[in-house]
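Now for chain A:
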Amino acid sequence: MKNTPSVEEQKEILRRMVLTRRLEEMLGDLAKQAKTRGPLHRCDGQEAVGVAACAVLNDDDYVCTSHRGHHVYIGKGMDPRRIVAEIMGRETGYCRGRGGHMLLGDIATGMLGGNAIVGAGIPAATGMALSFQVLKQDRVAMAVFGDGAAQTGICHESMNMAGLWKLPVIFLLENNQYGLTVRQEVQSPVKDLHIRAEGYGMPGVMVDGNDAVAVYRAAAEAAERARRGYGPTLIEAKTYRMEGFSTSDVGGYQPEEEIAQWRERDPIRIAAAALDELIGADEVARIEAAANIEMGAAFEQALADPLPVFETHAPSSAYSEISR
Partner candidate 1 sequence: MTMMRYAEALNSALREEMQRDPTVFMFGEDIGRYGGVFKVSKGLMEEFGENRVRDTPISEQALTAMAVTAAMSGTRPVLEIMYADFMPLTLDALVNQASVFGYLWEGQVEIPFVLRTQGGGGVGTGAQHAKSLDSFVAHVPGIKVVAPVTPADAKGLLKAAIRDPQPVVFLEHKLLYNMRGEVPDGDDVLVTIGKAKVVKEGTDVSIFATSKMVLEAEQAARELAKDGISAEVIDLRTLRPLDIGAIMASIAKTHHAVVVNEGWTFCGFAAELSASIMDHCFDDLDAPVERVAMPDMAIPYSEPLETAMLPNAAKIAAAARKALA
Partner candidate 2 sequence: MATPVKVGVAGGEYMESVVVLEWTVKTGDAISAGQHLVTVETAKAATEIEAPCEGFLTAIFAEPGTEVSLTETLGLIGADTADTAYEGDEPATDHAPVADEASLQATTSEAVSAAESLSPPTPGGRTVASPAARRAAAMAGIDISRITPTSPTGRMKLRDLASATIMRAEIPLVPAGGLSANEAGPLKVYLSGTKTGIPVLMLHGFGADAMSWFPIERALARAHPIVRMDLPNHGKSPRRRMTRFADLAREIVDAFDALHLDEVHVLGHSLGGACALALADIRPRKVASLALLAPGGLGPVINGEFAAGLARASRPESLEQWLKLSVADTRLISPEFVGAAMSSRVDPALRAAQAQMANDLFPDGTQGFDLRPALQRVECPMRVIWGKADAVIPWQQALSAPGRAGLHLFEATGHVPQMERPEDVVAILEALFAASGGKQ
């Protein structure tokens, strides 16, 4: 049973968090040069949630995330080069350029997938867990969703059924305090959303979402419960969105002092500090440098990759070919 991450696991979590941060920063730079397409939803500051939670999952466990899921993509072990290729609309991307940065999916690593309908990842993971239960498989599904998604009706329906049927699912509520521009206290009558778990007959726990080790512990316990047939868990990870809603967002609604406060608690610094004590600062710096180089190379390769060619999709056709 997993409980506390091993040193090797902590090193890998840090590496993936740095990869994620570098991905976001490089995308931000390209967006400023108008070299990206459509809005990008950066997860700077939330890396610990997606990366550390995915670290407790097996390859054949599934995770569903939201429109802001780059940390989950990297956390579940997807290839940075193919992630960047998809975001840059290349043929070599995970969806051959059909998806874009919000809708990546990869069956091989069990990341299924990004979802840009707020709340849709919650029944998605629940449905996967239902399938695992019907097939009596030792597998777990996890939904990573935000405080905005927690207010949808479909969240209630899903958690109710998951609790009712004791489905092997983890509800990881990544509370970054904002649903687009609206603060959580304007969207919900309660400050702490994990208390809702009681109404669905499942445990609800709260963790510091900027502390990778804390996220890992909570997720590991939830996964263990799910595998033992005890059903779902709701984890509320408090964290913060440091770079606004999206690259098309003019900002101004997140107070400067609030942002500054959370920057002081940057999850990468917290994870690095924890590792400093175990392996020394030089080794930590070496991990971070290697991750930055790896992401730089991923961009270089992906940007050289070919763009896809349009073709119609026969299974979507309105007409059958049978009698023609």
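Observations, loosely collected:
By definition in this document, a residue touches a chain if its C-beta (ideal position, glycine included) is under 8 Å from a C-beta of that chain, and two chains touch if they have at least 3 such contacts; residues count from 1.
Selection rule: all candidates are chains of the complex that A comes from, given by their letters.
Predicted model, so just to flag it, every value in this text is computed and none were measured.
Here chain A appears alone, and the candidate among 1 or 2 that touches it in the complex is 1.
For chain A in complex with candidate 1, the touching residues are 62, 64, 95, 98-99, 103, 105-107, 112-113, 115, 117, 120, 122-128, 130-137, 141, 153-154, 157-158, 160-161, 164-165, 313, 315-324.
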